[in-house]
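Structure incoming, see below.
Note that this complex is displayed minus one protein chain, with the remaining chains in position.
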Amino acid sequence: MTTYIHPSPSAADAAVERPTAAPATGAPAPGAASAPAPRRPRQGLIHGLLTNPKAMVGAAILLVFIALALLAPVLFPGDPSRITDMASLEPSAEHWLGTTAKGQDVMALTIHGARSSLLVGLTVGFASTLVGILVGLASAYFGKFIDEALSLVTNVFLLLPGLPLLVILAAFLPPGLGTVILVLIVTGWAGSARVLRSQALSIRSKDFVAAAVVSGERAGRIMFREILPNMASIVMGTLLACVIYGIGAQAGLEFLGLGDVSTVSWGNNLFWAGNEGALLTGSWWVFVPSGLCIALVAFALALINYAVDEVTNPRLRKIKAAKPAAVVGTTARRSTASEGNTAK
Amino acid sequence: NKPADSSSSSANQNALLTIPREDMGTFIRNFNPFAPTVNPMVQQSIYESLLIFNPAKGDTTPWLATEWDVAKDGKSITFTLRDGVKWSDGKPLVAEDVAYTFQLQKKIKGGFEYLKAVTPEGTNKVTFTFNTPWSPALYDVGQLTILPKHIWSALKDPEKDTNAKPVGTGPYTEVESFQAQSFVLKKNPNYWQPEKQKIAGIKMLAFAGNDGANLAAANGDVDWAPQFIPNIEKTFVAKDKEHRNYWFPPTGAMINWQLNTTKAPFHDPAVRKALSMAVDRDQVTKIGMSGYAQPADCTGLSGNYDSWKNPAVKDNCSWTKLNVEEANKLLDEAGYAKGADGKRTLKDGKPFEFKISVGASSSDWLSVANVISQNLQAVGVTAKVDSPDWAAVVAGYEQGTFDSGIVWSANDPSPYKYFNTSMGSATVKPVGTKTFDNYHRFGDPKADALLKEFVAAGDEAKQKDIAYKLQEEYNDAAPLVPLFSGPEWGAYNDTRFTGWPTQDNPYATLSVRAPTTVLVLTTLEPRK
Amino acid sequence: MSSTVLGAAAPTAGTGQPALEIRGLSKTFPIGGLLSRKSVRALHQVDLSLGRGEIVALVGESGSGKSTLARCVARLEKPSSGEILLDGVDVLKRDRFQASRAYRSQLQMVFQDPFGSLNPAHRIEHFLRRSLAIHGKAGSAAATQRRLEELMATVGLQPDMLNSYPHELSGGQRQRVAIARALAVEPQVILADEPTSMLDVSVRIGILNLMRKLRDEQGISMLYITHDLASARYLADRTAVMFAGELVEEGESLDLLANPAHPYTQLLVSAVPDPARSGSYDPVRRAELRAAVMSPASCAFDGDPEQPCSAEQPVRHRVGSPDNRHWVRCHLYRPAAGSAGHALVESKVS
Amino acid sequence: MRFILRRLGFYLIAFWVSITLNFLLPRFMPGDPVSRMFARSAGQMQPEQIEALRKLLGVDSRPIWEQYADYLHNIVTGNMGVSITRFPTPVTEVIASQIGWTLLLGGTALVIAAVVGNLLGILAAWRRGGAIDSALPPLLVFVGSFPYFWLAMGALYLFGVILGWSPLRHAFSDGLEPAFTWEFISDAGAHLVLPALTIVLVSIGGWMLGMRNTMIATNAEDYITMAEAKGLKPGRIMFRYAARNAMLPSVTSFGMSLGFVVGGALLTEVVFAYPGVGYQLLNAVQGLDYPLMQGLFLTITAAVLLANFLVDIFYVRLDPRVRAS
Partner (left out) sequence: MTISQVSFGSHEPVLEVKDLTVKYVGDTRSTTAVDRVSFSIGTGEIFGLAGESGCGKSTIANSIMRLLKDPAKIAGGSIRFGGKDVLGMGPEELRRFRWQDVAMVFQSAMNSLNPVLTVGEQITDIYTTHAGYSRKESLRRAAELLELVRIDPVRLKSYPHQLSGGMRQRAVIAMAVALKPSLLILDEPTTALDVVVQQEIMAQIKELQHELGFSVLFITHDMSLMVELSHRMAVMYGGRIVETAKAADIHTAPQHPYTQALMGAFPPLTGPRVPLTGLADGVKFRNIPDLAEASPGHFVAPFGATAVAAGGSGALEAGTLEGATR
């Protein structure tokens, strides 16, 4: 019902943008409640995604990266950041993507970088979604005081300026991937919690939940077996958005030198590329690959997300451009719309 | 207003010397020299000192003082002030100003513990008396910038004043068109050597980091580029070989790899030496410092002290040269045997592993640490680079909880402070008590005695003699692992201004933050 | 067409202790923020009893509080005051709100919307199996399977439908599943909140017939909530009329709809489209009536501000013969002259 | 009104929580500003000066609750203290000197991205399957997937260095004085283009898709069909009936974003050497400049809350349904 490629809340740095999803600060949004009753949510979603070209392209890109990340130690054994004497070489048969000013093989750095970037992205994604689910479900199911309290906490976290918080947290915790992950979860969970809460709330008010209560089900079971399965698509969307957020924010932090500089990751590759003046020396091959990888992974995730939206909300599905009235009376909407546009 | 566009000499007459400041994203109108972050040029072109020491050549230029006398007992110095020096508001410089400056300095910023009194004698003589003979004092007091008493004594809280319209004796004192991103300093109308104010003024540009400043330099938008420029031949010089040049004299502070000597195995000099021998300083300077720095020798002294170096020590260095074999041997002998996996273990059976701490924002030193860590693998030692925020790193240094780290060192005209802070017992504090200099916590009674002699030594020849002995001691004890002399970055573009210091004419360095900067400012002239 | 006349009430109706008794049930919903004192009065002092094997219809306009009553009784909502007696035991006092499975094994609910009351994520089997499991009705695997098939048969569905998902079923079939799910618990009482209003006209009657069958064959008591007077008359032994959160009239279904006493009931009856009878509906009259009844100046049961009765507690007037158990609670009601009935004080509302 | 009061209450609590966090966070950071400064000066500063500097900067060693009470008092009185890294400039002055540019850059980018993005979203949804609807979303999503700083650096290098179309740094040319002259305004405008454009490029896809999807949902609403049945002109249906309703969620995100504009666009500022609050904050954090950090945090929090509150009020105007509740 909403897309998860969000307008940048800070209009500033998309890299460290939070996964704020459906805006709706308490106010009813048209269409917010109009998510059609999912048809057998899980199977339908998977099936829908399998037949959706967008999802397939996205999944393919993502799988390639995951495979590369897993195979990195095999493809490029040894320390990818090993410093050698072959500095600043252009791409060649020996070094497909050339070398950095420190003589590191850019290809090895890029592929090894996928490991940490994907690890952080996925961990942050899963963890913040999990927190979001717990908070959202508890909020929606128990309502009343618990909801008030959890919503307050969520909203406060949403209102805290994200980047400053990131910067401060990243600076004072000991360096390491763990810190980066923790910091990103702390700043990232609230967005997903809000989205999931509003969805859980709308499912909570469905009769089947009341029916489960009447039949004597316990709270935990209702939350996880009755409500949760019906949120599959929104959980998936939130998850993807959080992964994108995690990857982007990690890169942003690292670029500022606030990450763990000693790991090999895409953000750090860019940090070092900047430090070594890759652009000034015209060593584009140092600068381009990691940025492109981040973009491709984010793009792949966004595509899948987009597809999830389409699958769960048939209205968003792409429709073929209408052929001019081969059949009498195509849709009225189209004719009026085109008229409106030519008139202007 | 690119320099390249205005090659005509008349344009150059009015051109402003444009200098980037790479670590201030924005300027604040604050020209108070006591501010922790002083605006650029405050101590270079607005206020001046009594004398200027030029480390590139090792000579001293009299500046506001024309001459000085060191008392025989070494317990006082008398400076004679230059005649005809005026503050930019037209008032004359008097000895009272000097005395007041030191009074203010001690009150606000402390230091100068050895200083007993500063006594003006008449209007043009001022005498500094010390508690004990203190030979490093000459440059210490001589290079402090002097403030006008008539202005500063009128302020209630001098340290809290923003000094928006500074009054100084320097060549360019008039602040104009002040913006957060740039400001201009125009000529001091009352400068004491008006013939040397050949350029129309100075323009400072603010940058949030090296990248921006480098871009400006590469693009030819600035005349002087004192920041680190990666691969300078290619990114800077190559764009205009005729006019662009750089010079990185090794006159900066010695950059050391410090090992926490309160911890095993670093308490063992053999280990320190062995580790030092495992480090490939050529690679360190090449990778970490883009090849701009000079590898250290076992005197521990940077290029700043070339004239102080003991040739006997310098020419027979063993432990500052790469020698993996010897390093392995030393470690084996010291009892840190290699295991089957090629990794050494400590005497308590734990693996020979430690951290090298560097602040995350110092990417050059991070590379240095990475190279060292990589080098150490060859001797079976595992060093992990730890790079939290500088604040955390320094906190570890101060408390003595760190394993090892890359640090700067003192850089005075005299080598006293370097040896004092690397070997002087007086500077050693127990672990857990904060210290601000001897982080590695190494004290040496032999060195203590020599240091005492040094401060009491009146003439330079005697000081040198003691310094030689200190170097021998340093060579024996290896309190630190010296890596390389910090280079004084500097590059320029002489399209509009000529007269820059170079290796052939080292009248100053190309630093914009050094006492010698004013020498450059008063030498440059518009290209005709 | 057949002309069989259906029995007025099941044989067990009205004998002995009622299966469910509601006494003085009130419910107010707070509205607005934390600091607000505003509230909506959804139910006010409702007394209603449900005999064993009896179907009682609760009719009333939209928003009159019918669902709220059902939800309170099903303990989905906590009543503000009042008692709910199941087999004579006050369940609200006995244990914590929402806590008691024992209560739920006696009382089940069927919801209005069969499309919403079955979780689309589960198979039909899941709903029935869970109901059995929660209330300890599940035996061995084979026994359970047998029981499941039995249940499906009871509500007239094929057993192979157990493996279907709700979206594969038609509305009527889903509502049958919902009923089967309630039956799995083997309850004494079923609350059915407008179980047919979301269904196609053509299948409505099937559900009504099923409910009737369950009463007749299994002796289950039911509260049938609807705003469709005709179906209330068709199905229920007794009918209670609700207006603005209060019961205003109650009686044997046939009698009540033949002789509606309360003006509001009359209004309702007149509004039902019936081709066989020309409507005597007067919208202006209705508007006046509603305004009068809702006016705070007038007594809760009194549409006539000229005849204030605030000093007097509202009373129940008996209508017609005592057999009909037909009463009305309104001062507007005046027994016709010469009629056998007299206004009797049956009970006072405390 | 009661809606607004309720929101106000929430904002007050949120404000208190944030300022308390804001108070606590820097105090958990290791080290203190002076030794931090010492480390950064890398040998230029004399160790003897450290204690004096501590005293001068008033690095606090009182019990934490006393500091907290003081802090709250200062916030109420609007006194945010003196910046440590920019000593002795008051925090308010440091912020004031930067905030204008931050607002200009962030505000311009936000307004352009939101307006253009939403318009594109409206058009795409209105003409499903048309050119805008098929081509733009994937393209914008792809562009929006790039790390922001990467795109900014690339753009600066391409348009600034190679093509020379755009200024390389700063908010206006060095020689100029800010003034209401055409010369200055056009110059500042030219400096704004590239930084703002990169922000717009990255964020516009989100706005567009968000709007498109809500708009598609809205288009299926009965009142749109009704408007069509009424024979209204398509433009009127599109804007007054469909977009007017679909806009509501966008308005909320716009409010959020508007508040966060005050936080500055850190990476942009660094890449384009644009003056602004974001870089200032990074600097404050790295220099452990508590007062400045707190001042900035406070400003940002207040701005976010204020923006949200304003949007809430505006929302009430836009969506009459909220008024009732």
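Residue numbering begins at 1 within each chain, and the chains themselves are lettered A, B, C and D in the order written.
Note that in this section a residue touches a chain if its C-beta (ideal position, glycine included) is under 8 Å from a C-beta of that chain, and two chains touch if they have at least 3 such contacts.
Keep in mind that this is a model prediction, so the values were computed, not measured.
Per the touch definition above, the residue from D:25, D:227 or D:271 contacting the chain not shown is D:227. Of the listed residues C:104, C:204 or C:262, the one in contact with the hidden chain in the full complex is C:204.
Within the complete assembly, C:172 is the residue of C:53, C:79, C:114 or C:172 that touches the hidden chain. Across the interface with the omitted chain, chain C contributes residues 1-6, 61-62, 156, 158, 161, 170, 172-173, 176, 200-206, 209, 227-231, 233-234, 254, 257-258, 267-277, 279, 281, 283, 286.
One chain is missing from the display, and on chain D it is touched by residues 128, 220-223, 225-233, 236, 240-241, 244-245, 318-321, 324.
Basically, only the chains that are shown with their structure count from here on.
When the C-beta contacts at A-D and at A-C are tallied, the pair with the greater total is A-D.
Averaged Cα coordinates give chain B a centre that lies 90 Å from the centre of chain C.
Chain C and chain D have CA centres that are 56 Å apart. Rounded to whole angstrom, the centroid-to-centroid distance between chain A and chain C, based on C-alpha atoms, equals 49 Å.
In chain C, the positions touching at least two other chains are 34.
Residue positions 29-30, 153, 270, 286 of chain D each touch two or more of the other chains. Those residues of chain A lying in contact with chain B across their complex are 79, 81-83, 88, 101-103, 171-172, 174-175, 257-258, 260-262, 271-272, 274-277, 280-282. Contact residues of chain B toward chain A in the complex are 210-211, 214-215, 218, 229-231, 234-235, 283, 287, 290, 360-361, 363-364, 366-367, 370-371, 374, 384-389, 391-392. Remark: chain A residues 1-3, 5-16, 20, 22-32, 34, 152, 155-156, 158-165, 167-169, 171-172, 244, 248, 251-252, 255-256, 267, 270, 274, 279, 287, 291, 294-299, 302-303, 306, 309, 313, 315-316, 318-322, 332-334, 336-341, 343-344 touch chain D in the complex.
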